[in-house]
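The structure follows.
Note that this complex is displayed minus one protein chain, with the remaining chains in position.
And now, chain A:
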Amino acid sequence: MMGKVLRTIKERQRKIISFNDYVILTLPSGATKIIEVRRDGTISLGKFGNFGANYIVGYSYGQSFEILENKRVQPLKSITYGLEDADSNESTPIPEFSSSEDNRNLVDKGDEVQKVTAEEIEKIKKQGGGNEIANKLISKIIEGHESFDKKTVYSQDKYVIRKQRKFSRRFTVNALSPSNLLNHMRNDREMDKIQGLSEEVLGMMMSHANVMPGGNYLVMDETGGIVVYAMLERMHGEGTITLLHENDQPKIAHLMHTNYSEEELYKMVKPINLLQFMEPADNKPNVGPFPDDVVKAMPDMRRKRYYRRMKKVKQLNESLDMVQHGAFDGLVYVSTLNPVGFVPKIINKIAGSRSIVVYSQYKEILIGLSHIFLRDKHILLPNIYESRVRHFQTIPGRLHPTMTSVGGGGYFLSGIKVIPTEGAVASGRRSKKRAGVEQQEEVKKIKLASDSSA
């Protein structure tokens, strides 16, 4: 289905752009787009033009291209080649212009300063499909800018870069890695679909949850499968993900575009819904298996359906056994289902000295959970973490943080499951605690006394 092929683990490392791969294209503006590299297919980038999928196959991932005429492309050293690095100014010739020391003579007249009209721009765009049109257009726009020479050098550069980002017919082909996929979702401002999760928080959660080959993890994932995908990448085909979900089917649409085959997903990802999880005895699958002769007598379609069904039943039974056994190597909880009510109920399914990681877009939700764990002593170090990456415009001489970035990123509570001994209280703590209890009792007595006297 959907051109999916079984791939070896080596291939999955996505070294070379190949047919049937889903890839992420990044445009000079930073916009991203997921496409499938179909043999003989044409990929359209809207106003940036079209190109043939065959022309990008065989290059390394990370390769940048410029669109030429006739759907052809030309490999480029980088997407900004000749743009931001002033030394290699080969690709886009910029007309020589004088500049100003400062902007004292620059008067903001809005659109009036630009003599090139929108119609003229559209007309130029239609002259061809290659990037030389973009260069022509940019030169034209600069020439048409009445007060371009009244800008400072910095401002002129910025202006040119902005126009290049807008018109350059270039793109980079990036692998559909969990990070790239997540950043694509963030870029598209589909924040709610991924619960506001950021790359830095995802990475930190993977570390805190100690995700590695051979682990058996209990997972809730309300990001459409990005969390499961990130975990699979770190598990190397070994171990399992018991995927708890609250619908008839788990929502892991993003996994469909990755290089994982159905067979691999079947082996590693075990879906189980909350009802089956909480009340396993009443919700065990009770179909078949039928005797061989009955199966043989089935019409083809029905037999196929039967086999498919039995496969699912087998998987579900495995998950149920896993849950009953209750010794998961970690909990990764990314769900809008209130963790305060749910997570304390399932920590007994986690083995000793394994991590739990509970994500929420909102810190407030995690505070209640942290309070519970501070009291009940089954979770060590219940801390709430936040992490944020600040990106910089990295041009020597003009180094500064980017002016804006995508907000949000979320929070996670992490802790280590421990097995407390009955009645264990540290010697140092005992006196303090006892003092606390005594004091509270005293306060209560006084209150009672004052109440009765009132």
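Convention: a residue touches a chain if its C-beta (ideal position, glycine included) is under 8 Å from a C-beta of that chain, and two chains touch if they have at least 3 such contacts; residues count from 1.
One rule holds for everything that comes next: contacts and distances are computed from a predicted model.
**Q** Per UniProt, what's the omitted chain called: "tRNA (adenine(58)-N(1))-methyltransferase catalytic subunit TRM61", "Peroxin-7", "Carbonic anhydrase" or "Phosphatidylinositol N-acetylglucosaminyltransferase subunit H"?
**A** UniProt protein name of the non-displayed chain: "tRNA (adenine(58)-N(1))-methyltransferase catalytic subunit TRM61".
**Q** Looking at the whole complex, which of A:326, A:341, A:368 or A:407 touches the chain that is not displayed?
**A** Of all options in A:326, A:341, A:368 or A:407, contact with the hidden chain holds for A:368.
**Q** Touching the left-out chain: which of A:28, A:49, A:196 or A:215?
**A** Selected residue, touching the omitted chain: A:215.
**Q** Which parts of chain A face the unshown chain closely enough to count as touching?
**A** 5-11, 13-16, 18-20, 54, 57-64, 75, 77-81, 85, 87, 172, 175, 177-179, 199-200, 202-204, 206-208, 210, 212-215, 230, 233-236, 327, 329, 351-355, 363-364, 366-368, 370-371, 374, 380-392, 394, 396, 399, 411, 416-421, 424, 426-428, 436, 439-440, 442-444, 446-447, 450, 453
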